[in-house]
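As you look at this complex, bear in mind that one protein chain is not there, while each of the others sits in place.
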Amino acid sequence: RSAEMAKLTQLIDNEVFRAYATYTVIVLLKMMLMSLITAYFRITRKAFVNPEDTAVFGKGESAKKNLRTDPDVERVRRGHLNDLENIVPFLGIGLLYALSGPELSTALLHFRIFAGARIVHTFAYLIPLPQPSRGLSWAVGYAVTILMAYKVLKTALYL
Amino acid sequence: RSAEMAKLTQLIDNEVFRAYATYTVIVLLKMMLMSLITAYFRITRKAFVNPEDTAVFGKGESAKKNLRTDPDVERVRRGHLNDLENIVPFLGIGLLYALSGPELSTALLHFRIFAGARIVHTFAYLIPLPQPSRGLSWAVGYAVTILMAYKVLKTALYL
Partner (left out) sequence: RSAEMAKLTQLIDNEVFRAYATYTVIVLLKMMLMSLITAYFRITRKAFVNPEDTAVFGKGESAKKNLRTDPDVERVRRGHLNDLENIVPFLGIGLLYALSGPELSTALLHFRIFAGARIVHTFAYLIPLPQPSRGLSWAVGYAVTILMAYKVLKTALYL
């Protein structure tokens, strides 16, 4: 039993894999934060999409007028969807990249730039910063993911 | 060859990892079910978004009036997107948590509560149940994911 655990945890003892774990958790927590920001704007702007969500603000017409879209809510939701579209590829490609035996320093560089780019992207989207801030931060995260994908294919290609 | 397979399958022989595999498959299948429910409502409510999808109901005006949004379809789609937003973090954080060497009973507790919360969330969204049913079931799954993320960072942090 404990020998088996030792073997299993060998993965989490590897430094490259620990770096992957750390930065993956960071970007996933950042993505999860978008849910809270959406909820915050829905409540403060009184802009809901489900009739049952407006009940706390009274019944009838006064509740119905809270069933509406709000520009700030929609902006956070777009940022959240953009996270999904970009962090899902990182989740899969980053894992395979971490298992493909990269140099620790190279792997750290990729993970740090990706996480940094996604954090800048969130600020650029929510504040919002003038373009091309958001476009560039998106492109940096995208490019890092492509580079990791190339390394995975070079190491593991089996069609 | 068979020695190599033995080593590879050591992961799937580990009880914590098997529990992760089981509950991950359960929540992903549950999420996939949302596609079928969306299709069911689109067909029964005749509410499509792509012109080519309405062709089976005849050409011209009779088809065009089926290009519309329907509250039930939109509700299922929101539930599906909420699944993506919450199950993607579980997929990544849960995997890393399973590899971080938790106690089997603790891990099972986290996985079961997460899966249960997401199933309750789906019923709360689709029926729909009065609030705060949906909000609470969402929060429980969210909190479990945060707890697992904390364990991963405590075990593996490598910035």
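For clarity, chains are labelled A and B in written order, and residue numbers in each chain start from 1.
Simple rule for what comes next: a residue touches a chain if its C-beta (ideal position, glycine included) is under 8 Å from a C-beta of that chain, and two chains touch if they have at least 3 such contacts.
On a predicted model such as this, the values are computed, not experimentally measured, just so you know.
*Asks:* Spell out, residue by residue, where the missing chain touches chain A.
*Replies:* Listed in rising order, the touching residues are 10-11, 13-14, 16-17, 75, 78, 81, 84-86, 88-89, 91-93, 95-96, 99-101, 128-131, 134, 142, 145-146, 149, 152-153, 155-159.
*Asks:* What chain B residues would touch the chain not displayed?
*Replies:* 4-5, 7-9, 11-12, 15, 17-19, 21-22, 24-25, 28-29, 31-32, 34-35, 49-50, 52-53, 55-56, 80-81, 84, 87-88, 91, 95
By definition in this document, only the chains that are shown with their structure count from here on.
*Asks:* Cα centroid separation between chain A and chain B, in whole Å?
*Replies:* Taking the average C-alpha coordinate of chain A and of chain B, the gap between them is 16 Å.
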